[in-house]
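Missing here: one protein chain of the complex. Every other protein chain is in place.
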Amino acid sequence: MRPTKKLIALSMAAALVVAACGSDDKTSTATTAAATEETAAPGETTAPAETAAPSETTAPTEATTEATTEATTEAGASGGTFVFGASSDPVVLDGAFVSDGESLRVIHEIFETLVTTQPGGTDVAPLLADSWEPSDDALSWTFNLHPDVTFHDGTPFNAEAVCYNFDRWYNFTGVAQSAAVSYYWSTVFGGFSDGVTPSLYESCEAVDETTAVINLTAPSAAFLAGLAVPAFSIASPTALEEFGADDVGGADDAPTFDGTFGTEHPIGTGAFTFVSWEPGDKLTLARNEEYWGDKALLEELIFTPIADGPARRTALETGEIQGFDGVDPADTAALADGGFEVLLRPAFNVGYVGFNQAKPPLDNPQIRQAIAHALNREALVTAKYPEGSEVATQFMPPSLFGHSDTVTEYAYDPELAKSLIAESGVTDLTLEFYYPSEVSRPYMPDPTANFEAFKADLEAVGFTVVPKTAPWRGGYLDDVNSGNAQMYLLGWTGDYGDPDNFVGVFFRTPQPAWGFDNPEIFDALTVARDTADAAERTSLYEEANNLIMDFLPGVPYVHTQPALAFAPGVTGYVPSPVSLESFAGVSLG
Amino acid sequence: MIRFIVRRLLLLIPILFGISILLFIWVRALPGGPATALLGERSNPERIAEINKTYGFDKPLLTQYFTYMSKVIRLDFGQSIQLRRDVSDEIFRRFPATVELAGAAMIFAVGIGVPLGFMSAKRERTVFDYGSVAATLIGVSIPVFFLAQILKYVFSLQFSLLPSTRRLDVKIDLEKVTNLNLVDSLLAWNGAAFWDSIRHLILPAIALGTIPLAIIARITRASVLETLNDDYVRTARAKGLRTSTVNRVHVLRNSLLPIVTVIGLQTGLLLSGAVLTETVFAWDGMGSLIGNAVIGKDYPVIQGGVMFLAVVFVLVNLFVDVMYAVIDPRIRVS
Partner (left out) sequence: MRLLTRASSKELADSAADPGPNPRDDKAANSLGREAWRRIIHNPLAVVGGVIIIVFVLVAIFAPWLAPYDPRANTWFDQIRPTSIPGPSSEHWFGLDAGGRDELSRIIYGARASLMIGVLSLTIGAIVGGIIGLIAGAFGGWIDGLVMRITDIMLAVPGLLLALSVAAVIGQSQTAIIIAVAVPNVPLFARLLRGSMLGERQKDYVTSAYSVGVSRRVLVRRHILPNSVAPMLVQGSLALSTAVIDAAIDAAALSFLGLGSADPGVPEWGRMLTDTTRLLNVAPHLAFFPGMAILITALGFNLFGEAAREALDPKLRR
């Protein structure tokens, strides 16, 4: 057992001190009790017999100094236990089987992918692969792997392990093929080995220990950016097999996941190793002492689920956690003033008003333009979005290549809107405007506020707005996706740094939500996706964006910078637009 | 008595059967579905259809129901769609948390409510009485999450006296045996964990217990008032019995029936989960399990969870009925 007693001091307005025990999984309860006894003795007030109260408030001055000196003398910036307040438990810790943020967050600490993104950006950077090289036809990609890397269970990481993982994904069957399970594989590579849907993936060859070649069925550049998503984490082949990662049982129409790889034995190559997971309570990771790169500073990293946003904020303020994601825009200023570290992710999302052109009068381009001119997007963003948010001009963020500076812009101009309506000759100006009632999304922290502001704008130029609402997951998304909604609030957060993950998702194929059929746009986006040359892709996407904004299928109105908050003194967390953030460099300060 | 209990337990079978049908229909009548709930922004008609097919939601309702029930009979409640964990495991983990919270809330409610109501009745129409009636009525009138937020703000944030979320400090390790933290920490002989569990219980228990407290105080007051006016109490007084004896032997005992009823009813309601309180305090209980399942349209969890709670509710009521007989021998259970 390592010497693990540690104090984390959190000076707050109320000078709360939390005495804490960082420990590996086997810390006996006796140790815990002893440790707390040492620190919690003075300043006790009413605690009856139990003086061993663990996180009791102690006399501020005394404990604070004690804690600070210990923190600085003992380990410097290294060591300690970091507790992160997640919004939920992960589903499983098997990248191939999940697509939700909370699972990917933890998986990203335990596992690694072949490539990753530049810290704080979306450009592809090396990770398990030191370098890569496409063939001239962009059909086969050679990855030169980092030598002398081992998985947490001792299995060597090599080209065979890489191919084992790719072949595992490619050969998924049954429920594993479902978008609810292997969303990212189907997004990046399309189909599976059963050939029902064509797949971009053809094969993987292990040329030698450190050289893996991935062959594609069509030239593609977009897939490389996709590989940075933790869903393509390389897991230990031994562990995958031993712990039945792919075991799916149950009846045909009630599949159950039976393997223990993703729940008890997630084994990767990352800077943290899995220790234990008590669902609903906490998930504990420990520093990987044999890590091939720079070892993590934190000794222990705990994720605890706190579903309620305001509850996470309180937990940070009381020192129960040291960081959380998804800070409410209303809270950022107060937290920063309170001495907390508030970090902003570079904008990588878009919020938009969607038009369903199958529902007149939205099939009329002048009406669409009139709406675009009627919406006071600047006023909304100023009033309701945190600093750092910007008004959108198109359906993808400015930081991504392919963003066009020459798109048609629709400035706020109610008079112009009125005259466009008059020109259009449309007389029935009733619009059913849908908004989700209870959700908070990064691009839309308070949908009701957005709805109310836009409703007033539309009514000001003569539209009659019929409010329509439903809970996000209780009918709203269904109404929008099935084409029931005439006009609606929606948005998107990018998964990886490729324009196809924005405009491609929206407009490459006909969709009931948009209700239009515009082959020109569909073709432009398909060609852009399938082009291998980087410079050419950029200009193709710029043109596509111009096309889209002339056609005006909806009104993009905001790109936001989602915020994270950390306890005072926490350093080393680099926010990433695609949420690829490692705790390896994080220190409690 | 035994026959009565057995008969009531047998009655559970048709009740559960009825509930299972109603639930099955109700759950599927809710707008939205598990597929959209899973995919969020990424959902589109093809993906939704494909997921529904995987889970058999595209089949006729009757077929789905029989598939489901054939497993439930074997006590297999299936696996959660969202969490991919067995529903029975989740219930086993979450229900103790709810029991702990509901128990603490009831201790708070009964411990204060009964004496308050009793004293209020004894001092009818005094300042104390009016004050206590007003206080309990405020207790009933205050929205739970409003109260919960205020408690958190004052006791956690301003004065840092008590923790605001979870059931146990993250950094305390406790082996889960019963999932009742208090019991587990005693089993492990871990004083720190025990004390910490109590500290975590206080605020949610107050938030959850305030309304039952107010109701119990009101019922106690009314019931005691009624008994005080009964002839035999007056007789007992007239006989010259000591007030404390009258109180103990006659008044309290005879007032107990409605009090026990309301305590039983309230316990049943608390056990069925307090979604709002559990949400605000990040308490990992049945309320948040079912609440999240309803939001996420996690059919197996809603069905299994609500059916489980129905059983609990019936059992609690049965217990209350048995208690009647114990308290008041005049009541013949038959």
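A and B are the chain letters, set down in written order, and residue numbers restart from 1 in every chain.
Assume contacts are C-beta pairs under 8 Å (C-beta built on N, C-alpha and C of every residue); 3 or more make two chains touch, one makes a residue touch a chain.
In this text the structure is predicted, and so the values were computed from the model without any measurement.
Asks: Check the whole complex and report which displayed chains the hidden chain contacts.
Replies: In the entire complex, chains touched by the missing one are A, B.
Asks: Pick from B:48, B:203 or B:219: which residue touches the chain that isn't shown?
Replies: B:219
Asks: Among A:199, A:322 or A:469, choose the residue that contacts the chain missing from this document, as touch is defined above.
Replies: A:469
Asks: Please identify which residue in B:87, B:276 or B:316 touches the non-displayed chain.
Replies: Looking across B:87, B:276 or B:316, the contact with the absent chain belongs to B:276.
Asks: So which of A:100, A:446, A:530 or A:543 would be touching the chain we can't see?
Replies: A:446
Asks: Given that one chain is not shown, which residue among A:209, A:438, A:530 or A:543 touches it?
Replies: Within the whole complex, the residue contacting the unshown chain is A:438.
Asks: Could you pull out which residues of subunit B are in touch with the chain that's been left out?
Replies: With respect to the unshown chain, the touching residues of subunit B are 26, 29-31, 130, 133-134, 137-138, 140-146, 149, 153, 211-212, 214-215, 218-219, 222, 225-226, 229, 262, 265-266, 269, 272, 275-276, 294-295, 313.
Asks: Give me the subunit A residues in contact with the hidden chain, please.
Replies: Missing-chain contacts on subunit A: residues 309-310, 313, 328-334, 379, 382-386, 436-440, 445-446, 448-449, 451-453, 455-456, 467-472, 474-475.
To be clear about the criterion, only the chains that are shown with their structure count from here on.
Asks: Using the touch definition up top, name the residues of subunit A that touch subunit B in the complex.
Replies: Interface residues on the subunit A side: 12, 14, 16, 20-23, 25, 27, 29, 32-33, 36, 47, 50, 52-55, 57, 81, 83, 89, 91-92, 99, 174-175, 178-180, 183, 250-257, 278-282, 302, 304-308, 310-312, 314-315, 317-318, 320-321, 441, 470-478, 481-482, 490-493, 511-513.
Asks: Which of the residues in subunit B end up touching subunit A in this complex?
Replies: The contact residues of subunit B facing subunit A are 30-33, 35-45, 47-48, 50-51, 54-57, 59, 64, 67-68, 71, 78-79, 81-86, 90, 93-94, 149, 152, 156-161, 163-174, 176, 188-196, 199, 279-282, 284, 288, 292, 295-297, 300.
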